[in-house]
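With one protein chain removed, the remaining protein chains of the complex are shown where they sit.
Lettered A and B in written order, each chain numbered from 1.
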Amino acid sequence: MHSLVFIKQVPDAAQVRVDYHTGTLIREGVPAIINPYDTHAIEAAVQMKDKFGGIVSVLSMGPPMAEEALRKALSMGADKAYLLCDKVFAGSDTWATSYALWAGAQKVIQENGPVDIFWAGKQAIDGDTAQTGPGLATRLDIPLVTCAIKIIEANPEKGYIIVQRLIEGGSETLQVSMPCMITAEKELNDLRFSPLPDLIKAVKSSVQLLNSTNTTIDPAQCGLKNSPTKVKRVFIPSKRERGEILEPSGKEIADVLFEKIEPVLKQMGRV
Amino acid sequence: MRKNDFDVIIVGAGPAGLAAGYVLAKEGISVAIIERGIFPGSKNVMGGIFYRSSLDDLIPDFYKEAPIERHIVEQKIWLLSEDSMFSTGIKSEKYNVEPYNCFSIFRAKFDKWFAKKVADASAMIINETVVKDLILDGDRVIGVKTDRPNGDLYCDVVIAADGVNSFLTKSLGLRKKITTNNVALALKEIIELPDKVINDRFGVSGSSEGVTIEITGPYFDKMRAIGFVYTNRNSLSLGLGVVTEDMVKLKINPNDLLEKFKSHPAIKPLINGGETKEYMAHLIPEGGYYSMPKLYSNGFMVVGDAAMLVNSIHREGANLAIESGKFAARTYIEAKKIGDFSQKTLSSYQKKLEDSFVLRDLKTYKNLPKLLEEKQYLISKYPKFIIDAMYEMYNVDKVSKSEKIKLIMNKAKKELGYFNILKDVFSVWRDFR
Partner (left out) sequence: MSHNISEYKDVWVFVEHDRGKIEHVSLELLTKGCQLAQDIGCNVCAFAVGDSVEAFSDKLSEYGAEKFYFIENPALREYRTEPYRDSLLHLIEKYKPEIILIGATTLGRDIAGTLATKLDTGLTADTTALDIDFESETKNLLMTRPTFGGNLMAVIYCPDTRPQMSTVRPGVFQAMKNPVNLEKIREEFELLEDKIPKKILEKVESDSDKINLGFYDVIVAGGRGIGKKENIKLLEDLANVLGGTWAVSRKVVQMGWVPYSRQVGQTGQTVHPKIYIAAGISGAIQHLAGMKSSEIIIAINRDPQAPIFDVATYGIVGDAVEILPQLTQIFGKRLKVGGSNEKE
């Protein structure tokens, strides 16, 4: 079984702060981590390997620093790591990202053989788009299963996998033919605490760098310039001010509060 | 016999451990540095003044590429009383020329950079792993146990660079009991301000020039406390180190103390309008020479804060950590040549430290902690006297200057006593001889 996991390095959102003077995010000193959903995708892929043998490849697109994330993936049990790193990718939106990752995946397939399951995180916590996984599945022309919370059965011989996924107000169980693309929720599994030899192996292994010269990537489909969506401007939502402490004013506190929020309730059609 | 996983295992990727790892790796020795943080520096706190020379030996001109904030061109000492401040210090253009004397840095960035250098020199840095115990063969240290599955590693020598709380030196019984007198609690805030504002407030001409202020005096009441304000590029590091015992004895809440410090009329305008970005607390070993543990054992050496190598008066710690790491590494290299890692061989590590400025300096100051413990007034009464005297001299109230001097001398006699002054001068002189 060959799994290919797409992972993204993101700033730890919990530690990102906002500079209200300059209207920008302060990323300095904020640790970069593997997108939390992606760690569960890696774990799922490694569990597949444990069960059926084979290998786990990981692929990321990002700056040189993203190598750290790939190494971390190796320490979690992945076998081969690839980093798509080239100036031409800078500023890609999800359309261009999925294109570059698709092209990178071709290279991984070329080196390690056909892939049975492609994995991604449900969404990245910096962009929160949840578009890259579906985009990749479409480009790869394989079935897509988003928001997976449980792998019920995999049958590589017969070429299918049974997955439980989250839907509105419940879940559904799908049988999907392989190869397919699965995007992971956090519930998909519990992360293991990697054994020390895996960490050491990860430090020793190398991350292979991919760019526009050693892949078939067409630079005319990448990067800021070739992304269909553009950012017009960014701004910081106004800071939360400490609000008002309500006191019962003869009336019951519930009435006081109600009057405060009545306009909003009206707007929501509740009144 | 068991095969070694590495020649040397270093516990802790602070400056001490990284320096040792760098020297060893450059010599082609297989070395692993085990760090519990998610990356080196992630758990480290430092007020932030880093002296160049120790690291420069290892990585010449490192400051040109390392993430530094500002090079320091002025170092001030302030004495504070409730309503006044007496300032002295040195600003020199000599500090303003390369290769500079010292820098303000952020450890999180700096250690990460240093660690990259060490990894490039082919030392293995293993993050997010905690060393839980030493593995012993009789009385010889032969490896470490970590918290990970299959987590034992074997080696010739373990170097403990695990910081002020050094669990490893404790577990081997090398450490003297740490008393609340031996450690200071350091509190620190990073206060963000635009670089232009910092340049103006601290009177420097560019955003790469920095200032340090060390602060003590009667404002801190009965406490052995030193405050500091250091300039970073876009922020100030402000904090306080207080001998833990004083805090306990006087039942002081450290946060209240820091808030009080920030509200002093001389401090407040420096930080005005700034936003506190980070807050942290950490221990600093302050016991000096007498609080050092035994520095080596069979298959084992102790470096940096774990060895209590801090010169608190000169806020030297990181540089001593680097020196000690270098010496431990060199000691290993010698020991490897003869294939003997017993205490006897490793004792030359201590010898190297004794011959260097590290232990020479610590010896010079060896009685200082005790002196201050007994004569806390040295940092409250005298500064108070100086502040009052300066105030008088510059306060024009039609009293003649000669009259004023007489008044000041009388005050000295009354409050301090001539004989006591002599005694104090003598004891300080004796201690620093």
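Here is the rule we use: contacts are C-beta pairs under 8 Å (C-beta built on N, C-alpha and C of every residue); 3 or more make two chains touch, one makes a residue touch a chain.
These numbers come from a predicted model, not from an experiment.
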I'd like the shown chains that the missing chain touches, ordered by label.
A
Selected from A:125, A:202 or A:217 as touching the chain missing from the view:
A:125
Specify the residue from the set A:166, A:203 or A:224 that touches the hidden chain.
A:166
Spell out the interface residues on chain A facing the chain that's missing from view.
11, 13-14, 16-18, 25, 93-95, 98, 125-135, 137-139, 142-147, 149, 162, 166-177, 180, 221, 226-237, 240, 242-246, 252-255, 257-258, 260-261, 264-265, 267-271
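Criterion: only the chains that are shown with their structure count from here on.
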State the interface residues of chain B toward chain A in the complex, per the touch definition above.
5, 32, 38-39, 42, 106, 108-109, 119, 124-126, 128-129, 146, 148-153, 192, 194, 277
In the complex with chain B, residue positions of chain A that touch it
17, 19, 21, 26, 29, 31, 33, 68, 193-197, 199-200, 203-204
